[in-house]
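Here's the structure we're looking at; comments come further down.
The other protein chains are all here in position, but one chain of the complex has been omitted.
Chain nomenclature is as follows: A and B, assigned in order of appearance, with residue numbering initiated at 1 for each chain independently.
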Amino acid sequence: MSAPLHRQLGLSDEEFAAIPGLIGRPPTDPELVMFSLMWSEHCSYKHSRSLLRRFPTTGPHVLQGPGENAGAVDVGDGWAIALKVESHNHPSAVEPFEGAATGVGGIVRDILALGARPIALLDSLRFGTLDSPRSRHLFTRAVAGIGHYGNCIGVPTVGGEVVFDDRYEDSCLVNAMCVGLVPADGMLRAAAFGEGNLLVLIGNRTGRDGIGGASVLASAELSADDDSKRPSVQVSDPFTERKLIDCCLELAGGGLLLALQDLGAAGLTSAASEMAAKGGVGLEIDLDRVHLREEGMAAAEILVSESQERMLGLVDPANLDAVLAMCARWELDANVIGTVTGTGNFTARHHGEIVVDIPASALTDDAPSYAVPRDPAPAPVALDLDAVPVPGDLANAWLALLGRPNIASKRWIYQQYDHLVGANTVRRPGGDAAVIRIPGMSRALAVTTDCAERHCELDPRGGGRASVFEAARNIACTGGLPYAASDCLNFANPEKGSTGWRLAEAIEGMSEALEAISVPVVSGNVSLYNESPERAIYPTPVIGMVGLLEDAAASVGHAYGAEGDLVVLLGGGLPRLDASEWLGTASGSPARPDLGREAALVSAMVTAARRGVVTSAHDVSDGGIAVTLAESALAGGIGCTVTLPGGRRADEVLFGESGERIVVTCRPEALAALRESAGDVPVAVIGAVGGDTVEVSVDGMSVRLELERARDVYETTLTKAIA
Amino acid sequence: MIAVVRFPGSLDHDSAIRAVQAVGGQATYAWHADTELPAGTRAVVLPGGFSYGDHLRPGAIASRSPIMAPVRRHADAGGLVLGICNGFQVLCEAGLLPGVLRTNQSTSFVCRQVELEVVDRHTPFTRELGGSLSIPIKNHDGAWFGDPATTRIVLSYGAENPLGAVASAAGVANAAGNVLGLMPHPEEATDPLLGSTDGLGLFAALVRA
Partner (left out) sequence: MTRVVVTVMPRDGVLDPQGQAVQGALGRLGFAGIHDVRLGRRIELELEGPDPLGDARRMCEQLLANPLIEDFTVALEG
């Protein structure tokens, strides 16, 4: 005896029981399927919605906050920047190439829905360690999928990060971020309006792709029978996506669209119900007008198909011919599938019969919202340093650290991505943040994604802060003023244990930090249930951040410049091994970042860069200052000699982490100006650039790294690990 | 006027137009379905990208587009045609250049800066160029395969040969030298902000034509 349909679809008995009260009768089967998808975690954020309200979302430059396909901020001269991060974790775990590729496609269409031209992509990735064949497969195929899609649509993939940790062995994370450019007064929304206006479906034909994917894939924990879920994953078609981008931008630029919406999770159901609910209108859709790839599709299948590369435009009937002609010019299928009505209902006909007729808001605004249990996790236990052996040979330990996949060069990845297309990439991948000039302007954008997942595991409030400040420092190091953020909250099952508390705490910590640097969150995404029966992921609240540079030509890189430049430590953070990459585990009790001091450091860095007093900048993060110094030396092809403040164990000094530190270089004559730029932020001259080694002295002991040996280890690790 | 041909899936057409403008020239688009080049066309650029998604073979579908008939007439009359990356693949598929572009030795997409040697300075494109150029490559199928004995190899990767091309060829011309295809992207090396201006010379040659 099988379970009732609503339970098979993932609706609880209580949720099922609530539906008749909203629509005045029991739902038809297609309606029930629509409810199950729209009320899934993936579409409704039912376990996180109440917590997300904590984020700061306003600011004088915010043109579009959360609630649209993407957020947007004003960058001056009549232009706006759209941004969003989104996860495609579960599809990527099932089929990494297509899952990652369609993840890129989806986030690009979110940006396109605002009428924005996508100008940059980033990817934030988490996999198990590379000694696992499964993780190697997922990692290499996901990278291939991201490259295939991004390269083919001509949007440069300029940044991101990847972390390998056993905790992601069963649940990999593939988050993609897209940044777009749109005239501030030409931004489109996804709200339907105006009785009689037409819905035009543009792009790929609708097939049985991803039917049920939204709820089956995103809301249930993955287990051993994953192979049976395979047919749900979509095949990517970047060529059609590229034509969609060109076509939709020409339509938007010509004023031919009243609204635009992408078809993502839950397909037409989600796209159309959100458009109707946002506009407070009804929509009547004729499913026989939807161009299909397969014959004999049922109404429910057409309504929830997640076939990719489709957009839904709202068109004034007077402009219909022009719209269809443009679509034909781009060799894209386009059909009028519905009209705006005054009823407020989502109505669908199939073979002449009404199969769906429900208030659109019942699917969206009336979705359930749950308070998650918030059982605090045990407080972190202070690190017992005595139990951590001091490495016998610090130079070898340093070299070994540079050879860890989490630290080593990610060139193997970004060399497979076209990070240049568009001829706007001023700072390429490999540094703190990538810098993209804004076409036609002297301004530029700095973009990054970051997350301090080990810190989040131990203290999610502190880790939330650390994630934001890491992103802000990366932006600031290039000279960018942190300007806007998007988030992707990857967590385990919120209905169990301390996950709900962790989620709330991480949001609190991120919000505190964002408020400290006056950066609004304008869009975001939540991915829950990232756990298997064996293990749950670290809390991984990825922050995607965009910074603004007034002058693209004044951006700062992380490579050492000239011999004789002073090496200067900015900020007062103290090195600690808690939660460090050197330990490689989430253990200890990392210091909670100080809001005021971190914000002051970011501000000092931006000021110094804008005044042109620094020749390079690189923040201290994974691997500690030893890795920071080595990376800048490798990038510049020239070494340095420094003396670090001691008084603690040498491995702590070298490899200890904690935010609130940036290493910059400057000409000796610029030191006074650097001190002045820094204000109250500590400035310590620790050495000078020169030579072909990185030599560090601590308490009279000296450790040396030969650049050529370091380069060999740093550059070949990833290639060897996946061979 | 320089005509930049735009196919569905072209990606670098805007960058090519900006590059022409950067050297003082004027450029406009030619649409793949057109049967004539824009009036006053002095030279033609086939830009980079993934025309028709690179399906079947890179460049194969685009090379059979209506616009290729006037491009061929322009080339036969001695006019300059520059094919960049996908444009190079289109020219080979169209038979306007010898050889074919095969999948890279690494079997993966490669995006990075390379140093090029100008090995044939007697074409209209290369007459005024320096001896070496720093220009990025970014492609998946960029290993030129053909007969070096009968082909005018104009640009070379030198000893490094990052894609595995026969004779380390980065760019080849037809016998007359008026049709040039190259895998590297000169439009990505047109501004100190982008790290190099070595790509400007090729566009200047088009504008001089």
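By our rule, a residue touches a chain if its C-beta (ideal position, glycine included) is under 8 Å from a C-beta of that chain, and two chains touch if they have at least 3 such contacts.
A quick note: this is a predicted structure, and the numbers were derived from the prediction, not measured.
Asker: What shown chains come into contact with the chain that's not displayed?
Answerer: Output: missing chain touches A, B.
Asker: Tell me which residue among A:Arg109, A:Arg208 or A:Arg465 touches the hidden chain in the full complex.
Answerer: Considering the complete complex, A:Arg208 is the one touching the chain left out.
Asker: Which listed residue, A:Glu31, A:Asp237, A:Glu581 or A:Glu598, touches the chain dropped from view?
Answerer: Final answer for the missing-chain contact: A:Asp237.
Asker: Out of B:Gly25, B:Gly53 or B:Pro124, which touches the unshown chain?
Answerer: B:Gly53
Asker: Which listed residue, A:Asp13, A:Asp131, A:Glu195 or A:Glu294, touches the chain dropped from view?
Answerer: Touching the chain that is not displayed is residue A:Glu294.
Asker: Residue by residue, what part of subunit B touches the chain that was omitted?
Answerer: Output for subunit B: 52-53, 55-56, 61, 64-66.
Asker: Using the touch rule from the top, list residues of subunit A that touch the missing partner.
Answerer: These residues touch the chain not displayed: 95, 98, 204, 207-209, 227, 230-231, 233-237, 239-240, 293-294, 307-308, 331.
What we mean here is this: only the chains that are shown with their structure count from here on.
Asker: Where the centres are mean C-alpha positions, what is the separation of subunit A from subunit B, in Å?
Answerer: Going by mean C-alpha positions, subunit A sits 35 Å from subunit B.
Asker: Under the touch definition given earlier, write down the residues of subunit A that touch subunit B in their complex.
Answerer: 144, 147-148, 151-154, 237-240, 242-243, 246, 330-331, 414-423, 425-426, 437, 552-553
Asker: For subunit B, which residues count as touching subunit A in their complex?
Answerer: 8-9, 11-12, 14-15, 18-19, 48-50, 52-55, 108-112, 136, 138, 140, 185, 187-188, 190-194
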